[in-house]
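The other protein chains are all here in position, but one chain of the complex has been omitted.
Labels run A, B and C following the written order; every chain starts at residue 1.
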Amino acid sequence: MAESYRIRTDLALETTERFAEENVEIRGVEIRENYNEEKDMKTTVVKIRTENGAKAMKRPQGTYITIEAPDLSLPDEDYHREVAAEIASHLRQLVDLGEEKSILVIGLGNQAITADSLGPHVIDNLRMTRHIIREYGIKGTGEEKMHRISGLIPGVMARTGMETSEIVQGVAAETKPDVVIAIDALAARSTRRLNRTIQITDTGIHPGSGVGNHRHGLTEENLHVKVIGIGVPTVVDAATIVHDAMAHLLDALDEAEQKEFLEEMISPHLHSMFVTPKDVDETVKYLSYTISEGLNQAFAQV
Amino acid sequence: MAESYRIRTDLALETTERFAEENVEIRGVEIRENYNEEKDMKTTVVKIRTENGAKAMKRPQGTYITIEAPDLSLPDEDYHREVAAEIASHLRQLVDLGEEKSILVIGLGNQAITADSLGPHVIDNLRMTRHIIREYGIKGTGEEKMHRISGLIPGVMARTGMETSEIVQGVAAETKPDVVIAIDALAARSTRRLNRTIQITDTGIHPGSGVGNHRHGLTEENLHVKVIGIGVPTVVDAATIVHDAMAHLLDALDEAEQKEFLEEMISPHLHSMFVTPKDVDETVKYLSYTISEGLNQAFAQV
Amino acid sequence: MAESYRIRTDLALETTERFAEENVEIRGVEIRENYNEEKDMKTTVVKIRTENGAKAMKRPQGTYITIEAPDLSLPDEDYHREVAAEIASHLRQLVDLGEEKSILVIGLGNQAITADSLGPHVIDNLRMTRHIIREYGIKGTGEEKMHRISGLIPGVMARTGMETSEIVQGVAAETKPDVVIAIDALAARSTRRLNRTIQITDTGIHPGSGVGNHRHGLTEENLHVKVIGIGVPTVVDAATIVHDAMAHLLDALDEAEQKEFLEEMISPHLHSMFVTPKDVDETVKYLSYTISEGLNQAFAQV
Partner (left out) sequence: MAESYRIRTDLALETTERFAEENVEIRGVEIRENYNEEKDMKTTVVKIRTENGAKAMKRPQGTYITIEAPDLSLPDEDYHREVAAEIASHLRQLVDLGEEKSILVIGLGNQAITADSLGPHVIDNLRMTRHIIREYGIKGTGEEKMHRISGLIPGVMARTGMETSEIVQGVAAETKPDVVIAIDALAARSTRRLNRTIQITDTGIHPGSGVGNHRHGLTEENLHVKVIGIGVPTVVDAATIVHDAMAHLLDALDEAEQKEFLEEMISPHLHSMFVTPKDVDETVKYLSYTISEGLNQAFAQV
């Protein structure tokens, strides 16, 4: 389809699914699926291994883990605990937590917009330890070994006058963490994905992703340490909804006709709107608990 | 169009516009427009005077004032002050504030969802006086006459286990106000209307209106006092977006074909989603100030 | 001591302690203590059985359960779960939850003041069920029997213009619960008690109690149903601090001298101040989880 109408997704999984629909195999991309029937939880690990794979996927090389858990938006504590354990186990594979690490967790997004407040909520529920170890030493904590956890809610550009990446770069340069973990609310391509999918990647946060559409990324390139991105899709761009509803109408048209048709159909100001479930307040609350619990579990042991 | 697809709007103005497009005049409905060019503010007063008019408009008889102010979502204080004065002047026409009144203001909606938090925000900025007069008498206030203002944020059913109408009926029965004014975030039919339109009506709040879709209304019938509704559209139902984008495609079809076509197009779970502008946090903040300022001005004098 | 300087406490336990210090036994008052050494949790049940006892205790007849748990302000999840179970078990003794009940939980206090926000926080974490049963019937819930839980955050008089008791009376008259449970932040006499004590009583909330100093109570007398009060001391009146520091100085004086001395010492505007721990944000967060968890457990079974 015409590039200008290629509809945005922050989920690697949605890109692989599109290829799968078209029955195309992408060289340099490895996909492993695991479905736990009892827990109704599906985990897909997409590894982009070559430059060719990265080009096809329009994403940097690296690992993209997607946990799909249909009941994530329901208030079932046991279920959330299992998802938290799944998150913790993947994190411990992406980051070597077998030795003491200093980890800076960034809660991206806008606290004042429910659908974009996931990252800040996660920070609110994390156990910070870095300042305790600095003040009392590791002995003062009563543990033998301990990760040094710190966290920041940088805020959004319209409210700070600064790029998020500027703030995080400054703080990372000053506090020198070994790893940065950035939590963000994402845009999905399909409303069916909302609030039931968690993506964990070792490639960080890239420009143009997130509900708030970061202009610069948080990546190993600009932070000089490994960056893990954890995201949950909470919105879909409003234009996508229209696009999808008309998808099979469009199939009958050639590319130029599609472009013309869509230009006419999708009013430009739709791109300044997003679509979100009516119970977004509850789901963001549950999801942020689950993710912070996953992080707390992952960090609990050295 | 097939009834089941008649897309929802809480704005009387949008209904009259649809009739205007079709060049239909509705008997029993009186429309007066006033455009203030200097201020770029348009006020439309729709009066539904007969049962026939009410049927055509699918709304109860009464007065519906709509203020359209394109710059409402911008941070221009002087402009907001003028809109507040416009609100105050209409309120003083709908409610006789020439003699002391006891007024209960209800902030409807869900504080935890940005797009639905308009009503609660308005209450936060209102000057309450009822308790002062009750405690110290009117002399204690230093004024000769004064309205007794009280306010309530009832919360939403999922969080209270009660219908909003039950809560308000109970509080109104106990505190016996002369008038109830209910503030709510509304659903519009068009994204172009969002955050730039204020509707004031003397018919109260009706079942099925509001972002949260009240199941029971707040009306003179169930509260036994006059009920003024003040609403600002902050969302559009997600299904509407698709519907509108395809509007002229549909024109070519007959009613049965339209119904079939739409049933196929509009995925049912879209009805549990809403569309909202990406800067909804800022606009809800400005709008709630403007409305509470309008109320404060209207109540300042007897 | 001169009555005007009798320093305020909302805890029955602190009153019995004062009598104990003076080695006075109060007729009509029964005290049972239970200390769980393993959990370091002490529970005291004070039963005021006669009018004489009520007069001595300056409190209505009824049962006052106090749970003292020194680690309540620490983030130890297992410990909080045990305290929640203790709360649940006492609640089930005060309210017969062996048959289906309709229960209205009231979160008293001011959300905008950290030390007074305990009640509203508890409501935010409660599972409401009344609306579900009303809409789908008990069968729709998948259970055979179920309590109908509803909740309300009435707000404080300065922000609503209404007495809290007016709001609760109205809502109770309309929704007809079998029991009202009111959660409130209390004033203690001693800073040592703050955030580590939970009081549960079947006598409701009385005028003059609570951080915000309710002018009217929530009692069986005005609500016409049983009222359980659950309170946690989060503040001490500022005047108390001074008073206590000087206690043994005062011992040397007779009553008239004490009065004169204190009048001089305690500046009247101290009574518009309160004392609160510097980590009140964390402790209110933990405590509200523990109490809502206690309620959720108590309500989970019929």
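To be clear about the criterion, a residue touches a chain if its C-beta (ideal position, glycine included) is under 8 Å from a C-beta of that chain, and two chains touch if they have at least 3 such contacts.
Small disclaimer: the values here were computed from a predicted structure and weren't measured.
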Which displayed chains the unshown chain touches: A, C
Residue of A:R148, A:R196 or A:K278 in touch with the missing chain, whole complex considered: A:R148
Contact with the hidden chain (one of C:T15, C:T63, C:N110 or C:T175): C:N110
Touching residue (missing chain; options B:R32, B:K55, B:R127 or B:H269): B:R127
Option touching the unshown chain, where C:V24, C:L74, C:A245 or C:A300 are the choices: C:A245
Touch criterion as defined above, residue of A:G140, A:G170 or A:P207 at the omitted chain: A:G170
Residues of subunit A in contact with the chain not shown: 123-124, 128-132, 148-155, 157-163, 166-167, 169-175
Chain not shown, touching residues in subunit C: 110, 112-115, 158, 191-192, 211-212, 236, 238, 241-242, 245-246, 249, 265-267, 269-270, 272-282
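The rule is simple: only the chains that are shown with their structure count from here on.
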Arrangement of touching chains [line / ring / star / complete / other]: line
Euclidean distance of C-alpha centroids - subunit A vs subunit C, Å: 42
Distance between chain centroids, defined by C-alpha means - subunit B, subunit C (Å): 39
Residues of subunit C engaged with two or more neighbouring chains: none
